[in-house]
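A short worksheet on the structure shown next.
The complex is shown incomplete by one protein chain, all other protein chains being positioned as in the whole.
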Amino acid sequence: MIDLAIIGGGPAGQAAAEQAAAAGLSVAVFDEQPRPGGQIARQPPAGFTVPDWLAGRAYAEVRAQLARFEGLGGVAWHGGTAVAGLAAGADGFRLTVVTPDGAERVAARRVLVAAGCYDLPVPLPGWTLPGVMSAGAAQAFVKSQRIVPGGRFVLAGTHPLMLVVAAQIVESGGVVAAVMFDQPLGRCVARALADPLTIVRHAGLFVDAAAARRVLARAGVPVRFGRPLAAVEGSEAVAAARFADGSIMACDRVALCYGFVPQADLPRQAGATVRWQAVAGGWATAHDAWMETDRPGLFVAGETTGVGGAAIALCEGRLAGIGIARSLGRLDDAAAAGLARATRRRHARLSGFARMLAAIADPAEVLARVPPADTILCRCEDVTHAEIDAVLATATAPNAVKLATRCGMGVCQGRMCEGALLRRIAAADGTAPGAAGGFTARFPARLVPIDLLCGLDDVSAEAVAD
Amino acid sequence: MRIAGTERGAPFTLFVDGEEMAAFAGETIATAMLADGRAAMRRDRSGAPRGLFCNMGTCSECLVTLRGDGGARRVRACLTPAAPGLRVETGPAA
Partner (left out) sequence: MLIVEAAHANAGASGQNAGSLHFQIERRFLEQGEAKAAEAAAITGLSRMAVDDWRGLEQALGADLHVHMHGGLMVAETADEVAMLERKAARERAAGLSAELVDGAELRRIAPYLSERVIAANHMADEGHADPRAVTPAFVAAARAAGAVLAERTRVTAIARRAGGFAVTLAGAGAGTVQADQLLIAAGVWSAGVGALANVHLPLFPVALQMNVTERVAPFLPHLIQHVGRRLSMKQAHAGNVLIGGGWPSRMAAGDGRFDLSRRPELLAPSLAGNLAVATAVLPHVGGLNLIRSWTGTTAITADQYPLVGAVPCAPGLFVAAGGSAFTLGPTFARLIAAQMAGGGAAAEAKAALAIAAPARFDHLNSFMGG
């Protein structure tokens, strides 16, 4: 049995591992990506050499953390490994971990889920055409796999990250037709100016956004505001983006960027209490001041607790690492409080910026729009809005709608459709999204080949001790 | 389009729906396909093509079939490394 299993090798997981290892804990980190970094610092493959990789100022802190993490002793890195199951055991937790070659059970006294987030899915006509992808998807190809995954991009959404992604595409030699913000510029400015002190404190990040805009301006890429994307057009693949004002823009890729929702499968599977995120939706896992959930021994950090960005994730990872060492008796209360003090102050400062960014990127208006009836809501099972609405007349419990329509029964386990469904239910019965819970989270959190599970023994204590 | 200035791993070829395709060690199947201009990775129930959406293993839109001697397997193209001689199919799941 190991002391700590960390799920997610991004900034939060790395920071927690650093603290836990410093306190003498045995730590194993699991991530589906082959190398540590998370989505924010998704590294190129080991055999690649990339000059000036993520050289921008916005990445300085996560790169420094990554360098420290990769130099750590006593932390076992398990890349290319999915955690499909998380359940409480007699004296800790049992994880079901899966690689392409096999599955095994891992026992750990404490578990930290620092699984990050994913792009908020927003159903709209044509969004299932090949060539429509999340902005995060496009960005990860540029950062890590070092391709521009298309010929001519339109970026559409509400989140300022679009500017950064577009600039990265352009700087990599790609073509961006336009960056189209759904909301008017005035609203962004008003929401930013509502908290001028935060702008001053986080001036560096605004400088990065401004730098991205300069890159786009030099390349002649238009950045427009108040231009909601209405549909993606094409027959076999993306041919154009159509906007609410009727304008049509030819392209072969549309990257959507409306914000982010937490990866919540594992805390929900383990029975931890989760809460619906205010605007973008998704389930944020509840926790105490040491990042422990209401399932004793299960900790969370980073976007799993609610989307706040990498800097906050680093803070929360540190707090979780210290808290876990404290909960295992490796740090006394005073020592833990001392170690955490500066991090708690920084976390509080950063929260203001996260709130401002969320206010600027606010997708509420987008999510309130009802797409045409034949728009696919559940991508795995091809369930349309019309099919959902037909059932909502008689059933509004999420699991009942799932059973009646197959919405959420597919391979993604409802990650792509649950939010949209819960918003439809809320609109139908006048409640708040998520008020009546969501789908029941089931094993496995990621699809697993059956033959790998057949030989699954019960816990092997030494499984990750090396 | 592969980004210039990056040194990649060893080149090799794989097969997508029987067509030869170039890739470099370290690339995923999805990368090899998109770099080759192939965005469609599976078919939905109506037969319509679907492509990668999240590129991080979350949405499973990029499920492709790997054909091996021992049978077929469905894998997420965004997480699965391309490998020499790999046979990838984008038709309906069998």
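Quick notes on this one:
So that you can tell them apart, the chains are marked A and B in the order they are listed, and the count of residues begins at 1 in each.
Keep this in mind: a residue touches a chain if its C-beta (ideal position, glycine included) is under 8 Å from a C-beta of that chain, and two chains touch if they have at least 3 such contacts.
All values derive from a computational prediction rather than experimental measurement.
Of A:Tyr59, A:Phe206 or A:Phe443, it is A:Phe443 that touches the chain left out of the display.
Of the candidate positions A:Arg35, A:His78 or A:Arg94, contact with the hidden chain is made by A:Arg94.
Seen across the whole complex, the unshown chain contacts chain A at 85, 87, 94, 96, 105, 395, 397, 399-400, 403-404, 406, 409-411, 413, 440, 442-444, 447-451, 453-458.
Although one chain is not displayed, chain B still touches it through residues 45, 63, 70-74, 92-94.
Everything below uses one rule, namely that only the chains that are shown with their structure count from here on.
Those residues of chain B whose C-beta lies close enough to touch chain A in the complex are 1-10, 24-28, 31, 34-35, 37, 39-41, 44-46, 48-61, 63, 73-76, 78-80. Across the interface of their complex, chain B is touched by residues 32-33, 39, 44-51, 80, 82, 100, 118-119, 121, 128-134, 136-138, 140-142, 145-151, 172-174, 236-238, 252, 263, 379-382, 410-412, 415-416, 446-447, 449 of chain A.
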